[in-house]
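Only one protein chain is missing; all other protein chains are in place.
Right, chain A next:
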């Protein structure tokens, strides 16, 4: 059985991108949906935890630490947040 998870709307995606760029100290146009936080944007594990914490606060969701392994780029974060919101 598969469950359809509603995709995030543009506003929500924009909020996420703002959070990521703010924490990684990047301009919005430097990040694409698939550019890698660690390899391409010098993110370390503490920054990614900061992103996780900020997403939890902004969206009122709870994210497992294990999801960090999927949150390697914006597309990954969109998917993880969409799943958490659907729960």
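Simple rule for what comes next: a contact is a pair of C-beta atoms (placed from the backbone, for glycine too) under 8 Å apart; a residue touches a chain by one contact, two chains touch by 3 or more; residues count from 1.
One rule holds in what follows: contacts and distances are computed from a predicted model.
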Exercise for review: Leaving aside the chains on screen, match the unshown one to its UniProt name from "Multiple sugar transport system permease protein", "ABC transporter ATP-binding protein", "Succinate dehydrogenase flavoprotein subunit" or "3-oxoacyl-[acyl-carrier-protein] synthase 1".
Suggested key: "3-oxoacyl-[acyl-carrier-protein] synthase 1"
Check your understanding: Looking at A:5, A:36 or A:53, which makes contact with the chain not pictured?
Key -> A:53
Exercise for review: List the residues of chain A that touch the chain left out of this view.
Suggested key: 44-46, 49, 53, 65
